[in-house]
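A single protein chain has been omitted; all remaining protein chains appear in their positions.
Order as written gives the chain letters A and B; numbering starts at 1 within each chain.
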Amino acid sequence: MDPSSLLQYLITGLTLGSTYGLTALGFTIIFNTTGVINFAQGEFVMLGGMMSVYFMHALGLGEPSAVVLAVLGATMAGALVERLAIRPVRDCPTINLIIITIGVSILIRGLAMLLWGKDTHVLEPFSGNQPIMFLGAAIMPQAIWVLAISLFLLAALKLFFSGTIHGKAMLACSFDSKAASLVGIGVQRMVLLSFMISAFVGAVGGVILAPITMTSYDVGIMLGLKGFAACILGGLGNPFGAAAGGLILGVLESMGAGFVSSAYKDALAFVILLILLFVKPSGLFGPKDSKRV
Amino acid sequence: MSYRKDMIWLAFFFGVLMFAPMLLPNNYYLTILILGCLHAMNAVGLCLLVGHAGQISLGHAGFYGLGAYTSAYLSTTVGLSVGLSMLSGVALTVVVSILVGLPSLKLKGHYLAMATLGFGIILSILFNETVDITGGPSGFVGIPRLSLFGWELSKDVTLYRAVAVMLCLFVWLSFNLLHSRVGRALRALHTSERAAEAMGVDIARYKLLVFVLSAAFSGIAGVLYAHYLTFIAPSSFGFMFSVEMIVMVVLGGMLSVPGAIVGAFFVTVLPEFLRAFENIEILLFGAILVLCMMFLPDGMAGGWNKLWAWGKARLSGAAHG
Partner (left out) sequence: MDKAILGCSGVAVRFGGVQALADIHFAAEKGEITAIIGPNGAGKTTLLNVISGMVTPSHGTLSFEGRDITSLPAHKRAWAGMVRTFQNLEIFSNMTVLENVTMGCHGRLTVPAWHSLLRTPRSRRLEDEVRREALDALEFVGMSDLAQATAKDLPFGKQRLLELARALAARPKLLLLDEPAAGLNIAETQLLADLILRIRDTYNLSIILVEHDMELVMRISDSILVLCFGQTISRGTPGQVQKDPTVIAAYLGGDED
């Protein structure tokens, strides 16, 4: 294995991994405020990419405005999901919530297929296709966009949660929603906000990834599942872990595809997921499992 | 429902299944009926696991496929007799379900959902990628027809009857289980694992028992599927089919075995009605899951009961008022 191809795989992995990380972050934000794992998270990622393509073709918009509209659209979709499907059933048993969010995910997927067909679409890279050579590895400009935007988003979220009153209120909800409502925090508003933020983050991930991997109505399943795998890798509920888990997963997958077999690269993510679930469900950075009944 | 009522229902259902072919205009409908029975086998197992024991599985399509592919491979490529291949297919499904169930069932809620989902997807990738064994995405062809004790069930009607008898056997076993201490223990651990444990229920063992039983139902259904259609493709055993299985159980109201069977037939027949709009199926499944879980958590059966009670209240209200 020569160093330049190793570097190449590493960069590909980090690029892919940052979108997994963003998806994972979406899971985490919702999980932390509601305790719900939103199985429809991957669909927000899909909506980001597909709506960008749609707005460009159907409305004849330029890419920047189409992308902004798409992200806003997906954010609205997040709000709708919360209002229509989650809020009425907040107190249901977990198993019902799992089934409902799965239902939501295939509903969104079905709608996307009905509206936009089954074709695979390409989104133009944000700034051309001319690779930049770096120590023998070719870096696509889009990869730099992906890494930069992901980092920026991560920093912005960090700032939001630790620096703004809304962010702090959401954290309070995650610790103890009853106590939060007692001190006057609108828990329902925070839950709505968490769905919107997580849809926003997911859609941004979808938009920046679409020029690299292409997009279609059904990319949400795999992306969503890998995002969840990243969550588990980093420890469910830990935003830093989610982002790191995404990067680790992306790099492992890219290395696996490069050095072992590309046919099984998707399987690799799930083998890792299963091993982690069985051996250390609290994740790589999680606390040691302590039992308290 | 008492055991006696359940048995009366089963006898009635068996009668309907046996007479149904006489009412069908052609063999095409028989195909749907057979598929419906196979789906129902899956749904009954999942009803025990998800509805009663409250343990979700999003990977049961994997067991269905494992049974089908193992038996197909052994009978076609290796050249074992159909009976032996089928037995091995089921045996492998059971072994794999134990190996997967042991670690998975320690997990709860979302973690269990994801573990079973991951397992299902790994299997589905294997079905697609091990082209030498499975034939890959284009499918496995030339599987011998089902045969029992040396004679091949060449007529579809005979094969249908065998499948229908099998389904009724599964239903009988399920009713037996549900009306026993095992069934009560499953429902108990669904409501409160702590209390079940305190009453002496070996939670891990019971979860595994029902997981393996449901996987065995799926494995047997898969084996029959392979030797009925004589052609299988990985797309039949993917994540979407695991979700469809959940749809069947949810439609039937989670706790009702007859409900799950009706749900299974509904999901089987639905695409036939939606021929003209083939893309709408997935949309409809999504809508069913969301709407049923939100408004009809007891499924069609529960909805029917509610409607009945409502109607009766209205009628008596009108009579008195």
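Quick note on the criterion: contacts are C-beta pairs under 8 Å (C-beta built on N, C-alpha and C of every residue); 3 or more make two chains touch, one makes a residue touch a chain.
All values derive from a computational prediction rather than experimental measurement.
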| item | value |
| --- | --- |
| Residue, one of B:17, B:46 or B:196, that touches the chain absent here | B:196 |
| Touching the absent chain when the full complex is considered, from B:66, B:143 or B:182 | B:182 |
| Contacts of chain B with the absent chain, listed as residue ranges | 173, 176-177, 179-185, 187-188, 191-192, 194-203, 209 |
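The rule we apply is simple: only the chains that are shown with their structure count from here on.
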| item | value |
| --- | --- |
| Chain A-chain B separation of Cα centroids, rounded to whole Å | 32 |
| Residue ranges of chain A in contact with chain B within the complex | 37, 39, 85, 88-89, 92-96, 98-100, 102-111, 113-114, 221, 225, 228-229, 232, 236, 263-264, 266-267, 270-271, 273-274, 277-278, 281, 293 |
| Of chain B, residues touching chain A in the complex | 50, 54, 56, 58, 103-104, 107-111, 113-115, 117-119, 121-122, 125-126, 129, 194, 239, 243, 246, 250, 279-290, 293-294, 297 |
